[in-house]
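Structure incoming, see below.
And now, chain A:
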Amino acid sequence: MDAIRYLLILSAVLFSIGAAGVLIRRNALVIFMCIEIMLNAVNLTFIALSRQLQSLDGQIFVFMVMAVAAAEVAIGLGIIVSIFRHKPTTDVDDVSLLKG
Partner candidate 1 sequence: MNIADVQIVSILPQTLLLAAALVVFLADLVWKDRKGIGLLALAGVLATFVATVVMLAGPGVPTFQHMAAADRFALVISLVMSAAAVLAVLVSLDYIVRVDLPAGEYYGLLLLAASGMMFLGAATHLMTLFLSLEILSIALYALAGIRTTDIRAGEAALKYFLLGAFASAFLLYGMALLYGATGTTSLAGIAAAVPSVQTDPMLIAGLALLLIGFAFKVAAVPFHMWTPDVYQGAPSSVTAFMSVGAKAAGFAALVRVLVAVFPTLYAWWVWPVGVLAVLTMTWGNLAALAQGNVKRMLAYSSIAHAGYILVGVAAGEAGVSGVLFYLMAYALMNIGAFAVLIALERAEEDAAGVELERMRGLFHRRPWLAAAMTVFMFSLAGMPPLAGFFGKLYVFSAAVRSGLLVLAIIGVINSVISAYYYLRVVARMALAAPAEEAEPARCPALTIGTGIAAVGTVLLGIYPTWLLNLVQGTLAVLFGG
Partner candidate 2 sequence: MNSTGFPLLSLIVFLPLLGAVLVLLLGRRSHAGIRAVALAVTLIVLGLSLAAAALFRPAEAGIQLAEQAPWIPSLGISYRLGVDGFSLFLLPLTALLFVIAVLASWKPVGSDEASRSAVQSYFFWLLLLETGVLGVFAALDLVLFYVFWEAMLIPMYFLIGRWGGERRAYATMKFFIYTMAGSALMLVAILALGYFAYQSTGAWTFDWQTLRELKLAWPAPLWLFAMFGLAFAVKVPVFPFHTWLPDAYVEAPTPVTVLLAGVLSKMGVYGFVRFGLQLFPEGLRAAAPWLAVLAIIGILYASLSALMQKDVKRVIAYSSVAHLSLVVLGVVVANAQSLAGVVMQMVSHGIYVAALFLIVGMLEERRGTRLIAEFGGLWKPAPLLGVCFLIAMLGAVGLPGLNGFVGEFLILVGVFQGVRVYAVLAALGMILGAWYMLWTFQRIMQGPVEARSAGAADMRGMDLLVMVPLLVLIIVLGVFPNLILVPAGATINALVSQAAAVAWLP
């Protein structure tokens, strides 16, 4: 199995673990971490493909993804903190007033 296939499988596994985490865990922060892991998995794919395709576009993309991840972390934690102020919980299921 040559390197690119291995790397793609690896990133797919990481991506899946992240996705599973989002569904399994109930702590908002942990869910958020899992999403970060998913994004990193995609970064790995990009860089592997960039290496394979010998073009820099992939790496530029990773660069942009990092910027996005940073902004997301900022906003995400902001939201979690603002919720925490109302209800001392980070459990996502507690936060379900809007339904029906």
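Following the convention adopted for this analysis, a contact is a pair of C-beta atoms (placed from the backbone, for glycine too) under 8 Å apart; a residue touches a chain by one contact, two chains touch by 3 or more; residues count from 1.
The candidate set was assembled so that all candidates are chains of the complex that A comes from, given by their letters.
Predicted model only: the values in this text are computed from it and were never measured.
Within the complex, chain A makes contact with only one of the listed candidates (1 or 2), namely 1.
Note for the complex: chain A touches candidate 1 at residues 8, 15, 18-19, 22, 28, 31-32, 35, 38-39, 41-42, 45-46, 49, 52-53, 55, 57-58, 60-61, 64-65, 68, 71-72, 75-76, 78-80, 82-83, 85-87, 92, 95-100.
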